[in-house]
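Only one protein chain is missing from this complex, and each of the others stays in its spot.
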Amino acid sequence: MNTPEKRYWLDKSGNVNRLVYGLYALCTVLILLDFLYHKHTNFPFENWFGFFAWFGFIACVALVLLAKQMRKIVKRNEEYYGDH
Amino acid sequence: MITNLNPALILVLGPLLIPVLKGNVRTVYTLLLPVLSFVQLYTLPAGSHAEVEVFDLTLMTLHMDRLSFMFAVIFHIAAFIATVYSLHLRDSLQQAIGLVYAGCALGVVLAGDLVTLFIYWEAAAVSSVFLIWARRTPSSYRAGMRYLIIQVISGFLLLAGIILHARAGGSIEFTRLDLNSPGGLLIFLAFGIKCAFPLLHSWLVDAYPEATETGTVVLSAFTTKMAVYALATAFPGTEILIWIGLIMTAFPIFYAVIENDLRRVLTYSMINQLGFMVVGVGIGTELALNGTAAHAFADILFKGLLFMSMGAVLLRTGKINGSDLGGLYKSMPYTTGFCIIGAASISAFPLFSAFVTKSMIMEAAAHEGLTLAWLVMLFASAGVFHHAGIKIPFFAFFAHDSGIRCKEAPVSMLIAMALAAAVSMCIGIFPQTLYALLPYQTEYEPFTFTHVITQLQLLLFSALAFTWLLRQGIYPPELHSVNIDADWLYRKPGAWLARQTLKSVASGEKGIFISIKKLSFEAAARLHRHHGPQGLLAKTWPTGSMVLWVAFLLGVYLIFYYLY
Partner (left out) sequence: MQFLEHLELAILIPLLGGIFVLAFHSRPRLREASSILAGVLLFLYITQLLGLDPAQDHLRTLLEISPGLSIAFHLEPLGLVFALLASGLWVITTVYSIGYLNGNAEKNQTRFYLFFAMSIASAMGIALAANLFTLFIFYETLTLCTYPLVTHKQTSEAQSGGRIYLGVLLGTSIMFFLSALVITWIQAGTLDFVSGGILEGKLGGTASVLLFTLFMLGIGKAALMPFHRWLPAAMVAPTPVSALLHAVAVVKAGVFSVLKISVYVFGIDFIAEQDASVWVLWLAVATMLIASVIALSKDNLKARLAYSTISQLSYIVIGAALAWPAAALGGALHIVTHAFGKITLFFCAGAIYTATKCTHVSQFNGLGHKMPFTFAAYLLGALSVIGLPPFAGSWSKWLLVEGSASTQHYIVLGAFGLSTLLNCAYLLPVALRAFFKPPSPDVAAAGPGIREAPLACLIPLCATAAGTVLLFFYIQPLYDFLYPVFNP
């Protein structure tokens, strides 16, 4: 390559790590906020500590794991229907 | 402007001129059409107008209430943005058809009676399919055919439903319908197909990703939303819709996770969002219906924005599979930015549009004490961030660098995306502007401390899960594959059955023809022997002379035929 391509900030893996740590920090702050204010809720379980946080986390992990299992049943090769 | 002129007609008839215009004149004219139509809409008074007599029916081709006005407004915005988005095209067919299709959808939401609704409903189906065929690939050709057949089924169910409804003593006025009558049920199913109810949804995920770059953008705005409008008008507060809607919010996200074609991921995400709207219609309270209308409004914008960004990627790279893309933020920074705004909007980040619309539906569910429904929707909200909010921008623009270097999207596309992003953010930041349009008065306040914090917790911990799964290598890789869905039923066993039927019917028909031919020859031969000039039976014939004539003619004819 005769003209070296511009290097982007994200190309450095260290910077990606920084982003991830930032996310961890943000998550920690958010969950700790639950101590500091009074929730206005519709359901009693919403008041459990960090309900939305762990619900979101577990929901997504479960979603991905289930979807991976589903792939075993529904996945076919691209020519399956014969018109690609 | 002109009294009682249906604005839909401006959009349906106006584009007929587009193919004969050239250059800038065409551009200006094309952009002017949705504007003119909007002005006409704005000057229309509320109520029913434009009576037309057909057979013994009186049609109210134009009906305006708050709900139809709101849908009409967003349809105009969508039509305008989609037109801007397609300005780079040399193919005037797509621009013209896109507007005609928008006009038909407008006709549906402005229809005051079921017959007018039916006419626009079918016309929307027929016009929209050209956006799929316009891609001119073998797979889009077939997908378009399947799409059209299913749309026509929806139209026929609607037709049959309307007739049964009217027969059972109902008027043809388009208003609340009874699901427990046969007519009501058929109409419900017709709406359900267009609204992508579970198992009736396959046309959407099958066909939309096969359309052209601009076609999918146009398609995403109208068909399903007009179905939501129709459901909200005819079946508000129908409990079964809550359950249907919940399934719609939940099941597509599993498919979305493992789907490779990013535009197909977005179609699954469409069903997921439609699910929220359907739940809102099912709950049927003022807050819920407000939520449905508001969310439909917002969804048209952010879903359009996401489809626009993917369309730009497809246009510039020729690829749309997650497995082939990555690192495009370097080549298409603006598109990346707009895509992220769309992703944030659909994910309901605070200050983005779904945050102020979707939450109305969830709030309504909570008010009615629908715990399970609320939890499923919460799950789906986490899921939508996961597959639409993160997956789409991540695999297209970031992830590992695919090495693709291309041009940024054309200016017209960028302008369209900017418009959609701007309107979308306006809604997110100034929700009162949207709330003013809602069918019912509302005091709903989205920006409470609790709502903001809990929503952020939900979303960021979903992001955390994504990051963790990806870094652990658990996240399913993007693979070249298709995933079988409900369309398998008619593309595999259904197609086989159709081929067998075709074969046996064709050979059966031939067989019958040959045996009839043989029979008539034999009959002629026998007649010649017994009834001919020297035959015994020819001498005595006891009945009236008329009958004799028939027999005589028949005999002569058959003998002639036999000998000749």
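Things to note:
The chains carry the letters A and B, assigned in the order they are written, with residues numbered from 1 in each.
Keep in mind that, in the parts below, a contact is a pair of C-beta atoms (placed from the backbone, for glycine too) under 8 Å apart; a residue touches a chain by one contact, two chains touch by 3 or more.
Predicted model, so just to flag it, every value in this text is computed and none were measured.
Counted over the whole complex, the shown chains touched by the missing one are B. When you scan B:Leu159, B:Ile258 or B:Ala388 for touch with the missing chain, the hit is B:Leu159. Only one residue from B:Glu122, B:Glu259, B:Asp299 or B:Asp487 touches the chain missing from this view: B:Glu122.
For subunit B, the residues touching the chain absent from view are 53-55, 118-119, 122-123, 125-126, 133-134, 136, 138, 140-141, 144-145, 148-149, 152-153, 155-157, 159-160, 163-164, 167, 501-503, 505-506, 509, 512-513, 516, 520, 544, 546-547, 549-550, 553-554, 557-558, 561, 564.
FYI, only the chains that are shown with their structure count from here on.
Separation between the centroids of subunit A and subunit B, computed from CA atoms only, is 30 Å.
Across the complex, subunit B meets subunit A through its residues 138-139, 142, 253-255, 257-258, 329-330, 363, 366-367, 371, 374, 378-379, 382-383, 386, 398, 401, 448-450, 453-469, 471, 474-476, 479-485, 491. Remark: subunit A residues 6, 8, 10-11, 20, 23-24, 26-27, 30-31, 33-34, 37, 39-43, 46, 50-61, 63-68, 70-71, 74-78, 80-81, 83-84 touch subunit B in the complex.
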